[in-house]
Structures are given as structure tokens and as C-alpha cells.
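Only one protein chain is missing; all other protein chains are in place.
This part shows chain A:
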Amino acid sequence: MADTGTATIEKVSIIVSKGSLEGIYPALIMANGARAEGIEADLFFTFFGLDAVTKKQYDHIKLATVGNPGLHLPTLLGGLPGVPDLITRYMERKMEKLDIPPIPEFIEMIADTGAGIYACKASVDLFELDKDDLIDQVQGVITVGEFYEHAAGGQIVYT
């Protein structure tokens, strides 16, 4: 890659601000894919994105079945009891067939690749969480200023 003479990306810092299945996966795939290419990567979980690294929530991430035109499902139908679970399970099964890991396994794997995993301090305070509420892979609860320090010299991707 580096010997092709073209410009390369050396480092990415990916911000995850959404707590839905479709909000979290693209960021995880991008971070993991960056590491697979030898690119340094950090994940910064903020606002509802914190669910992806919260012990109580990260195994129960749901697909948004309401207000999600891309799903091509009438919003009224998407709001019926049980429908979010059903559609989420359907999507998870499809992803499993494509060898895309469930979120908990994926985050563990991304941490093992050497990527940094951080939680946003303002959001942790807002949701009244402690470091203990977050999964062990979270390396730190950091401020926005610290995030920029970590991100220095790389590309920032907001999702």
C-alpha cells in the first residue's frame, strides 16, 4: 500500500453518536477495516453511541424500525410491539451469514486489534454512568479536548 506512491491515510478517529444497530455497525466496520489495513484507529463513543460500550446495553442494540425510511417499512407498523425485536433479529441473522460479528464480539475484536476505545465524559455524566458501567475494553472516559489530542494528525470521521 505504502509503496504505490499515492497518498495514504495513516490514522482515523471515528466518533459514534448513534445508539441504533445501523448507527453503530458502520463505525465498527470502518475502525476494524482501518486496523486491517495497518491504519491506526480510535473509536470515541458519545451520546447514544455510548450504548455500544455500556455493559447493560451493548448486547441489546436494536435497529430503528420507526422513522427509518431506508427500511421501507411503514412507520406505524414499525412501532408495533415486538416489531423492532423481530426486524433486529432478522438483520442479525443476515449479518451472521456474512461473517459480521455481533456487537459485543466485534468490539472485543477491535480492541484486540490495538484500536483505542474511549467514552465521552460529557455523555457519561449526562446519563449518570460510571466507568464500571462501561465494558472493560473502554480505555478511558475522556473530554472533548482529550479526544482532539488523541485524534491529532489523523482524520476524524463522525457517524
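In this text, a residue touches a chain if its C-beta (ideal position, glycine included) is under 8 Å from a C-beta of that chain, and two chains touch if they have at least 3 such contacts; residues count from 1.
We take it that contacts and distances are computed from a predicted model.
The complex appears with one chain absent; UniProt names that chain "Sulfurtransferase TusE" among the candidates "Sulfurtransferase TusE", "Lactate utilization protein C", "3-isopropylmalate dehydratase large subunit" or "Transport permease protein".
For the options A:T75, A:T113 or A:Q155, the residue in contact with the chain missing from this view is A:T113. Residues of chain A in contact with the chain left out of this view: 1, 3-4, 29, 32-33, 35-38, 98-101, 109, 112-114.
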